[in-house]
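With one protein chain held back, the other chains of the complex are shown just where they sit.
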Amino acid sequence: MSEALRRANVLVCGGTGCEASGSHDTFQRLTEEVERRGLTNEVQLIHTGCRGFCAMGPIVIIYPEGIFYCQVQGEDIPLLVEETLVKGHIVERLTYKEPAAHQAVPFYSQIPFYEKQKRIILRNCGMIDPENLEEYIARDGYQALGKVLSTMTPRDVYGEVKASKLRGRGGAGFLTGLKWEFTARAQAEPKYVVCNADEGDPGAFMDRSVIEGDPHSLLEGMIICGYAIGAREGYVYCRAEYPLAIKRLEIAMAQAEEYGLLGDNILGTDFSFHLHVKEGAGAFVCGEETALLASIEGRRGEPRPRPPFPAVVGLWGKPTNLNNVKSYASVPQIILNGAKWFASIGSPESPGTAIFALTGKVNNTGLVEVPMGIMLGEIIFDIGGGIPNGKPFKAVQTGGPLGGCIPVQHLNVPVDFDSLKEVGAVMGSGGMIVVDEDTCMVEFAKFFLTFATAESCGKCVPCRMGGKRMLEVLTRITEGRGRLQDLVTLRELAAGMEEASLCALGQLTPGPVKSALQYFEDEFIAHIVDKRCPAGACTSLVRARCINACPADVDVPSYVALVAQGRYAEALEIHRRTNPFPLVCGRVCPAFCEDRCRRADIDEAIAIRDAKRFMADHELERPWTPPRYGEAKDQKVAVVGSGPAGLTAALRLAQQGYPVTVFEQLPAPGGMMAFGIPDYRLPRDILNADIEAITRAGVEIRCNQALGRDFSLDSLSEDGYSAVVLAIGAHKSSKLRIEGEEKEGVLPGVDFLREVALDNPPDLTGKRVGVVGGGNVAIDAVRTAWRLGASQVHVIYRRLREDMPAYEEEIKAAEEEGAIFHFLTNPTRVLGDGHVTGVECLVHEPGDFDRSGRRRPVPVPGSEFTLDLDVLIPAIGQSPDVEWLAGDPAIALQRNNTFEVSGALCTSREGVFAAGDAVLGPATVVEAVAQGNEVARAVDHYLRTGTTEKTVMMPGYEVVEQPFDLDEYADARRPHRPELPVGERRGNFREVELGLDEETAREECKRCLRCDLEWLETMQLAFEPVPARQASKVFSASRRDNQ
Amino acid sequence: MEQETLDLAPLYEMLKEYKTQRGAVIPALQKAQGIYGWLPKEVLEVVSQEMRVPLSQIYGVVTFYSQFYLTRRGRHICRQCDGTACHVKGAAAIVSAAEKHLGVKAGETTPDYEVTFEVVYCLGSCGLAPVAMIDDKVIGHLVPERMVDILDKLE
Partner (left out) sequence: MPKLKSIEDLKAVREQAQRDLKVRTETGTRIIVGMGTCGIAAGARETMHAILEELDRQGIEANVTTVGCIGMCSKEPLVDIEQAGRPRITYCNVDPSMVPRLIEEHLRQGNVVYEWTMGRVPSEGIGQSS
């Protein structure tokens, strides 16, 4: 069936609460207005059940954007339709506002971006006209200078700065006041004040912003410094890349001179001070103080050994005070408000504020000034607004190319000079670059090293050569030519450079590599051992990001290209080489490939899963018989469990010629595919079609055979099985561990779904059901309960919606079907005598960050409330059922009862392997398939050689030609997936998601950017197809010994 | 080289101001480059004589700083930033698109001296990453297709 595609879906809540607030009228008006504007074919209107937010009703939600409007009355409809459905704008007036900020236009101080900021250095930036001195004066500008000249001795001035404990904002964190004192006490004359505005760190731009936005604050700070140390002349050394900053600085200097605030006899006193601007010429090392001074003198900007420090021997051999822009700009505020005031801000050892340039993969990029000691996670999530597209946070690089990265487990670290050092990063210049899963930490480290080695001045050997050698090693790792020994070499080189380099550039160059090794060693090892780049960034190892993202290495671009050409059988054949469940995965795969699709950088990802489903459905009437690759063998293999991992392993081994028997405990094969995923997502006959193909390869499946009851590992070996694969899944529901859990009416999630699949559903008609959890099992249970006639379905989840592990589309569907969500809520007690009558819950609030980077839910004392329920379904996690082991130590388990396995998926018992959820914990079909392939390779290797080392598969590549012009599809858009209307879903298990029609599917596939062809070009490989069509991709690989 | 005689008069005029200043070699060279677009040998020789700094030292300075050029530059300068923020946001793809479009590698100038394409580290506009600076204009939120489009429309 092919329903017309809709551009937008408008959901109007029709719950009792909203009806009472007039949602009927709202819906009516909406229908009329949509009709009037001729949008009927584009916009789908849906009446939903209660959303549990009755106070704000009537609620209207518009997808795909997910715009949430509340209190929408009939008269709001014309505006809503006009602005949102026609123009695509959000009507702010109708959006929900947190009660605290119930104003359409909040004060800046209430916008999360500014709420946690404290602006001292940036106080005037964006507020005053930087080219107008009087605006600066109006905001107390030059008052500090006046105070200094009229009431303070030079000694008072540096004493005050010292007492404030201001630390150098250039990154090193030396006490500014102390430096001033050194220079003041130096004997030689004349003395100089120099400002380092050579902001060379990629990713830092706060100095530029201060000079551009508030240049007088820098001038005032420098003049005060001149008075304090006894200098009459100063220089601002500014990067040439900042023409606007230089221009504004020159204007500011001219104005200050005109007003008598700079030059001879400042404010009528006998203190005179002159300033010059020096433009840099592009050398990163000039950020180092001695190199910077050499550059001002007109020489090559090479550093020299210290001591003597510039305070003693500086510019032209004279005592020189050198500070960063932000240090000088802080001084007027310290003088005006006093050292005590400044020292009271931030953390005791790092007082004041820090400015960060927040950039990279973060929503609110920009400049932020925060009190020192703020939690890192607050900067990234509260101020920065989190990671775009809801991706997980991976790491943040602080201190630029000479800094280090901080991973997710350290989001609670206070941001100040000393704490950052403790976790292996530095404050540095204040660049804060956020990266997500798309950044490869090995490549990232290589990037910084490329920069640092290019900027090495070459004067000292450790920096000049050490950096180069490290870069070579990193390059070969990213190209898949690394050795494990390389990690030792990198660490040795790093230690040598840190110890022996002349200046900070060389000493800090290894920093990013060291911290990447400290926190992301597994990524280095993935490159070296598995020849894989998990982030999909290293070209040599990644043919296309989608293939790289697929756990089963399915050759996405090839089959998508074949679908585009109508060659469905060939497309399917490529898919089945690595994944024999195209019908299943076409429906339930989370499509990791789509998350990484490069087309999404332009508009939207290719609808890969829909294309897959189309080709698999299209070929449904031509049953597939898997090809046989190996000669018939006589070593028998037993596979325990018939889920995706077990069946894939069985298929691959059968294709290699082994006789394989699968033992299944339940009455039908399929594991969680049959007894976990409900029929409305995956119809049973569809699943069976994929399974039947596997039996055609010669795999025998014996149902109703339970391990520990009908057979044992010993009996299997007695029966002549040479190897066993345990793919028993994770079918045991985790307990809530709360009082009353044993009461009647408490049904564990997986048990509930299994009983429904066995055609033995509990009677839920008219009952109030509560489901605890936020994963896919929980949402499956919610949607199943609704279909079984439950009157209300509540979801109780202890974190926030965005933290739910369930698939977004499933959560949305549950919302459409009227599920009532209680976020930040956890059950504490099951109520009722014998039978459940309700559950007592406790409200939580987000606390600090846990190791997963999510806010830890913290109970709010006294927030208990009762939810009246008839049935409670806990679905907070699953683990393998290992009761049959009866404590047998022959097979080692990990926490959560998953099997402990070697790199070759071998358990601690000889000849017994394990795969799927029993190893991974609850995972996806495609991850189980990948494990099935891998364990089959391991078993084959074991049976042929008797050894169990890990084998690595280097897949060959396929080249499918591109017979049309991609440019014609530049404006093509991803189609919407047709769905069964919400009104037709209740009381049945009909499939909800529907397939694309042939034309749509083929056209959609033509949007593919064919990264695989680009890769061939980049790698300079031949465009001819690989002839190895006859061999299974899974087995054709060259084998490499683990090093 | 088809480089003909260079008009050195403006150079002598400009150097008058810097002759007397201490440590003014770098600003003098910057100004000189501003006049000629790059630093031909004759210019360096004049700077050396006028500023009374050995040519070897001038050469040392010129080769040390990345903003001095000893080869002729294009009429337009396109600088793609590959600083960290831009790198994370996909600058590499823009660089290869530009290289492919112009037919030159980063750091090179098209044979018709129309465009010089460079990759630089950080233009300080990280909030708009990925960015490029084309002549004196900073352009943010680039994608490869847009870069090609901009290069196409350069006049």
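We call the chains A and B, going by the order they appear; numbering starts again at 1 in every chain.
In the analysis below, a residue touches a chain if its C-beta (ideal position, glycine included) is under 8 Å from a C-beta of that chain, and two chains touch if they have at least 3 such contacts.
Predicted model only: the values in this text are computed from it and were never measured.
Contact with the omitted chain, checked across A:I46, A:A163 or A:L244, is made by A:L244. Screening A:R36, A:H89 or A:H276 against the full complex identifies A:H89 as the residue touching the chain left out.
Annotation: of A:S164, A:S209, A:S515 or A:N548, A:S209 touches the absent chain (contact as defined above). Seen from subunit B, the chain kept out of the figure touches residues 124-128, 131, 137-140.
Residues 83, 89-93, 104-111, 113-114, 117-119, 122-132, 134-135, 137-143, 146, 149-150, 205, 208-209, 212-214, 242, 244-245, 248, 258-261, 267-268, 363-369 of subunit A touch the missing chain (whole complex, contact as defined above).
Heads up, the rule we're going with is that only the chains that are shown with their structure count from here on.
For this pair, subunit A with subunit B, the centres built from the Cα atoms lie 37 Å apart.
Considering their complex, residues 22-27, 29-30, 53, 57, 60-61, 64-68, 81, 83-90, 120-129, 136, 143, 145 of subunit B touch subunit A.
For subunit A in complex with subunit B, the residues that touch the partner chain are 199-205, 208, 239-243, 278-284, 295-302, 316, 357, 359-361, 365-367, 397, 400-401, 431, 433-435, 439, 444, 447-448, 451, 455, 457, 601-602.
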